[in-house]
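Shown below is the structure under consideration.
What you see is part of a larger complex, with each chain still in position.
Letters A, B, C and D name the chains as they come in the text, with residue numbers starting at 1 for each one.
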Amino acid sequence: MTGAATIAPPRGRPPGAAWGSGGTARAVAPIVLGVSVVAVWQLIAGSGLVEAYLLPSPAAIGAEIVEFWPSMVSAGAITGLNALVGLVAGTLIGIISALVASTRRSLDGMLAPIVAALAVIPIVALAPVLNTMFGADSQTGRQLIAALAAFVPVFLNTARGLRQTQPVHRDLMRSYAASNAQIMRTITLRTAAPFTFTGIRLASSLAVISALVAEYFGGPRGGLGGLISTSAASSAYPRAWAYVVAAIILGLAFSLVASGLERLVSRRR
Amino acid sequence: MTESVITTDAVTVTAVDKVFEAAAGQVVALSGIDLVVEPGEFVSLIGPSGCGKSTLLRLIADLDTPSSGSVEVFGTSAHQARVDQKYGIAFQQAGLLPWRSVAANIALPLELHGSSSVETRERVAELIALVGLDDFGDRYPDELSGGMQQRVAIARALAKKPELLLMDEPFGALDEMTREYMQTELLRISAETGAAVVFVTHSIPEAVYLSDRVVVMSPRPGRIAAVVPMALGSTASRADDLREDGAFFEMITAVREALHGGAPASSARGVENR
Amino acid sequence: MQAATVARAPSRRTRTAPPASRARARAWGFGALGLAALAALWELYKLLGPADGLVIGEVRVLPRTSDLAMPHIWETAGRLFEPVTRAEGARVLWLEVAIAASLTLGIAAAGWIVGVTVGLLLALVMQRWRLAESAALPWIILSQTVPLIAFAPVVKSWGSRIEIGAFEWQDWMSVAVIASYLAFFPVAVGALKGFQSPDRLHLELMRSYSVGWWQTMRYLRIPAAVPYLLPALRLAAANAVVGAVVAEVSTGLQGGIGRLVIQYAGQASGDPAKAWAPILGAIALGLIAAGSVALMGALARNYRRTEDAS
Amino acid sequence: TTEEAPEADSGEELTPVTLQLQWLPQGQFAGYFAAQEQGYFEEAGLDVEIIPSGGDIVPQDALANGDVDYAIAWVPKVLGSIEAGANVTNIAQIFQRSGTLQVAWADGDISSVADFEGKKIGSWGFGNEWEIFAAMAEEGLDASTVEIITQDFNMNAFLAGDIDAAQAMTYNEYAQLLEAVDPETGELYTADDFTVISYEDTVGAMLQDAIWADTERLESDADYQETTVAFLKAVIKGWIFAAESPEEAAQITIDAGSGWGPSHELWMVNETNKLIWPAPNGIGYIDEAAFDATVAAALSAVNESGASLITEEPPASAWTNEYIEQALAELEAEGFDITGDSFTPIEVELLEGGN
């Protein structure tokens, strides 16, 4: 259903697009853009044109970040752990399901509507129900939500990767009279790995944002999502933004690690 | 190198038909094929696209099974020969595993059949030397040129010291000059190992240069149209300058004519669309 | 040797492909079977599973089986055909959900259109100027790690002060904006990838024709982007629905499925089956949205000739 | 009614007014919907739009941002916003009493706030937790001695045993409990199944639903002042209507979009009436002592991360009785019962699932 969730793993730039002297400019460009946006934001917020109450200035947010750093770290740890547990669980379930689906067309067909449904389900709809099923006093419901969010891209990409084994490799393994287990290990899994890791990269930030949003709907306190909502509810907007920044950093950390893994795995293929 | 005592033919194909069930109906890929390849003999299969060359090779390799007729390899069924690893095989795409180094690619068939790691290491070193890639064992396929990749594929096919080498257009993807060079290399290697070779190609000069016999096939359904023995001396002694020899050009003409159905080729073959 | 004459089908190519209509019927059949299996699993676990779920250590790894946590499938299904409340003139539940879903679908569609437009424009700009790509792409990717739920009130508040002539900002527009925030991302990334997908060969061909950026875009890059764009548009449609529902919950917009999600979740203690109705509605909505885009993709068949059939 | 009729007969033109609620339409806000439906707003020359809210809309911020003209919000939450910079004023304390309960199982070991220690205590968060901390402070407990679990929209966490005591409004969540089936008996739970701690009976009690207005406009905008009085009068008439005709008021809120069933809705109107009536000083009148008590509790209560709701006294502009007094006086003159001395609640039977 969600085809773009299976965005192919990154390939090199076409030849002729080598990184020349423009390389530095390109590396600096996003920073320049980011800094200028923040600067303009600061100017508008500081000019009094817009009430500070409405649009906290980057400086005010920075001050909150400094002040609430320890709390941001501990909240980030709670949310991050939930996201990590969910990511790992969703990844494992996704890989296993994809393997199961790859064995029989019937199993693939049976899983299809379930995956399609999971791909379009809004977390907000599921969160209260999962809290009831797994207990509002535990993080399980949130971890499960992160797992469901991670499952979809991992499953779709792995399933796709499992279909990528080259006929020439299959013929070769048959010529070696290799067992099914040997074929699976030497060819099938290894061919699918880069695709799976692409799925994990896509899943990583989804897991974080899902774990975070799930905190809006009950459960133990202390995570980033809860703190964002609590801060916003008490009109402490700079603090709310500070926690949002922490959430972004957390999501970024997840996706950077996942991209790194992906690059490592898909270097040779 | 492997000079075991062989008493039977390397390959015996008897009355083989192969029919594919396709969406549009049945495709008769091969019909009434009879072929014997002697131990140590170099046989090329040549013919237009779709005439069943690859299909025949795949039947010998037991990658596919005939619809009728039988295929024997060294006196056993093709299936048994595959299980016993009696042959090595190489394809047009080198088909190296991109995540394995050159050495690890060559070691693959050994690993799969549980050679000890010391044995494997020694055999791999031997093979790397044989195909002239001495300093490249630790490289990865994407760091090699097409010709080097094909050499790795050949080394891999030779890993289990097979007495039969099956090759499906192994040099088809190489540029002409590298191709000629690889042909000469292949002659050297097959002479060193003494293996029989069944070699599929589209190129008449290639078939002529390499083979003891050239099997010319015709399509729809795939049949053997002619078998042209090469009068060029032992394959082991052929060298690059043979390519400029009159006998070479004569053999080329002979195969060309067999291919074009006995009559001298002419451009007036109608508007055949390929 | 006799065994060798038994035709086996080891290679992918030899698998005979059934006609498309039969294949489709089979796909639906397996799909229905899959859903039935899921339902059976649910009931079986509910029957056999421990009432308080399976707790290992401190963690409940399998859910509780109480009616509160896992209502019977037939109760959930049956509830759909009962009135929403006892109140006079109350609609039947599925109809109430369907009406709400259609409003959300409209909002999501608006968000999708905005998101797709923005995504395409961004991709065009990034394709045109390498520097723009380097500068913007990291931020576009980063944008999706922002918990948008935190911004729903801000968007609503900012929107409510927009008033240009006769145009007045409506609350549903805030929801559509949030939906578009989720929708633009796959489009921007997918379209950029698509625009960059033509081979160097094709680009040089266009150069040999001595045509400029726009014609290269029109004759080469845009058609070449179609296979990348279609899945992106589908994902954008699913995202737009999710975004619309989240934003409805967050801003409390009346009349949509998000509103029913909160409302019926609030009634779940006494009426557990009811809470599942908007969830099913949201899923159906997402499938309809993504499915309609997939149908659109069928129209672009000629542009997908090189897509692998997998 | 918002057509341009410049300098037309001002008696005919209605003043547009927006009112931000703090949740979905429901019996908790019956008075406002009744005023709308019964035409009290229109009689007062107002064209009122009532805006419900959802999960994340903060009413006092919508007001402070200028999105709306008036907002309904709990006093302690707004005190926090005022300290953060919101410039708003409490102009009518509609709820005279706190309707917050903490509900535990009758056969459990919680019977008072003092028993919270070491327990899992449910709260909605979003600023609804301060009464708990204030009441605990009185018992010498600080927030770190309990585990606060965020409740979602229903009471399942409590029913399933995830939390030992759940936060509940008399008018809503408590009723949800009484509408749920006890799986052991197959019957609805009854009041006997629960131990109910009412914060109104503790020093933690804080003022709840109040009407808030924009401080600056109150100070500088004569039209707004006038509108405010007219608005308050109509609202009061609406609440008087709800007290006198709870059934009709319940039907009005259902028609206005409440998704609750009739029994739950009627319960909610009735219980809300109990929080408003009787109002000894007149409905909406801000009792300075009660306001100061709320401020004191807000200053003293400390949450689990060590933060206080507010750190200093709110400015004098945080509340005023000026407008409500005017409205009450005019209504009294018109013969309305503004104290509800004779108010008697009705008996409501709850049905399964709030239907």
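Criterion: a residue touches a chain if its C-beta (ideal position, glycine included) is under 8 Å from a C-beta of that chain, and two chains touch if they have at least 3 such contacts.
Predicted model only: the values in this text are computed from it and were never measured.
In this entry, the protein chain formula for the full complex is A x1, B x2, C x1, D x1.
Keep in mind that, in the parts below, only the chains that are shown with their structure count from here on.
Interface comparison, A-B versus A-C: the pair with the greater number of contacting C-beta pairs is A-C. Inter-chain spacing, taken between the CA centroids of chain A and chain B, is 48 Å.
Per-chain Cα centroids separate chain A from chain C by 16 Å. Mean C-alpha position of chain A lies 40 Å from that of chain D. Annotation for chain A: residues 54, 128, 132, 135, 138, 171, 174, 216, 229, 232 touch two or more other chains.
The set of chain C residues touching two or more other chains comprises 10-11, 64, 68-69, 149-150, 153, 157, 249, 258, 265, 268. Here chain B touches chain A in the complex through residues 58, 61-63, 82-83, 85, 87, 89, 91, 93, 95, 97-99, 108-109, 112-113, 140-142, going by the rule given at the top. By the touch criterion stated above, chain D contacts chain C in their complex at residues 23-25, 52-58, 61-62, 65-67, 152-156, 159-160, 176-177, 179-181, 183, 254, 257, 259-263, 351-355. Within the complex formed with chain A, the chain D residues making contact are 55-56, 58, 60-61, 64-65, 77, 80-81, 84-86, 120, 122, 125-127, 147-154, 156-157, 160, 162-163, 304-305, 309.
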